[in-house]
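This part shows chain A:
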Amino acid sequence: MAEIALETHGLTMRFGGVVAADRVDFRLQARELRCLIGPNGAGKSTFFKCITGLQSPSEGEVWMRGIETTGWMPHQVASLGVGIKTQTPNVLDSLSVHENVWLAARRFHGAREADRKTREVIDLLDLGAIAKDGLGRLAHGERQRVELGLVAAGDPWLILLDEPAAGLGAEDVERLTGIIRELNRQATLVIVEHDMQFIRSIAETVTVFHQGKVLMEGHVDRVMSDPVVRNVYLGRKA
Partner candidate 1 sequence: MSLNRRNILTGAAAAASVGMLPRVAMGADSVKLGSILDTSGIFDAYGTPMDMAMRLAVNEINAAGGLLGRQVEVVAYDTQSDMALYTQYGQRLTRQDQVDVVHGGILSASREAIRQTMRKTRTLYFYNVLYEGGVCDRNIFINGVTPAQQVEALVPYAMGKSGKAVYILAADYNYGQITARWIQKFVADNGGHAVGVDFFPLDVSDFGSTIAKIQTVGPDLVIAPLVGGAHLSFFRQWAAAGMKDRIPLASTTMGVGNEHKVLTPEEGNGIMVAYNYSQELDTPANNAFKERWSAAYGDSSLIHEIAVSNYQGVMTWAEAVRQAGSLDREAVIASLEAGLSIDGPAGTVTVDPKTHHAVLDVHIMEIEDQGMRVIETLPQRQPIDTQAVCDLQANPDDNTQYEIQI
Partner candidate 2 sequence: MPGGLTRDAVTIALVTGVLIWVLPLIVGTYTLTVLAIYGMLGLSLGLIWGFGGILCFGQAAFFGLGAYAYAIFAINIGESTVPMILAVLVPAVFAALLGAMMFYGRLGDVYLGVITLVVTLILYKVVNSTAGPQYVIGNARLGGFNGIPGFPTLNVPGTPDAYIWGDRYFHVCAVLLGLVYMLVTALLRSSFGRIAVGIRENETRMSLMGYDVRARKTAMFAIGAGIAGLAGGLFANWAEIVTPSLFSLGQSAEIIIWCIVGGLGTRLGPVLGAAGLAYLKFLLGQQAVIDNALVTGLVLVLFVLFLPKGVVPALSDLWSAGIGRIRPGRIGRRRQPRRRGWPNG
């Protein structure tokens, strides 16, 4: 039996009277790449936050590689070897690209090994030219790329990305696709995304959220052609 990388049982999140995630059962095999889609407010970001520990679910369980992580703090989740990129760019603005990546690498390596790993990641993501620049001065696409570098520097086996392609130009998206493919060689990926073009280019299986629940799960082509999905998601978006 293939290893289960991530699993939730009846994951529920309420804010006051609003149920943002409603009894979500989710399961992901190791080395899989899964996209979560759905209209705004469908609950995919809430679901994402509950897995990463940014929020603590009202009910239900989260399991990663057979360990229950329900209600863990983000740093505990990350310490398991989980790389996380949040929706808004979360980087260390006044530090250099090198320092950013080094700090991410240092968590899982000794200081010297972290230096080596940092060089490796900077090469991998083609950040060499801007390695000494402060993050605050970089363009949006570059910042997104650096954040992916932060995720990659920890050698994660599970990577959770919230809207990595948001606001990127065509060229950057293309580059991003390559990086994600590269990361997927070692790790399981969960990607929350809107950009259908991008999803088609990277994913095989997608999970559709609607009103806090999983509406449907399946191959991207099948899901995209499903009339119900078209109705709630694509229809509304158009």
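On how the list was made: all candidates are chains of the complex that A comes from, given by their letters.
Following the convention adopted for this analysis, a residue touches a chain if its C-beta (ideal position, glycine included) is under 8 Å from a C-beta of that chain, and two chains touch if they have at least 3 such contacts; residues count from 1.
As the structure is a computational prediction, the values presented were derived from the model and not from experiment.
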Of 1 or 2, which one touches chain A within the complex? 2
Looking at the complex, which residues from chain A come into contact with candidate 2? 52, 54, 73-75, 78-79, 84, 86, 90-96, 99, 102-104, 106-108, 111, 134, 150, 154
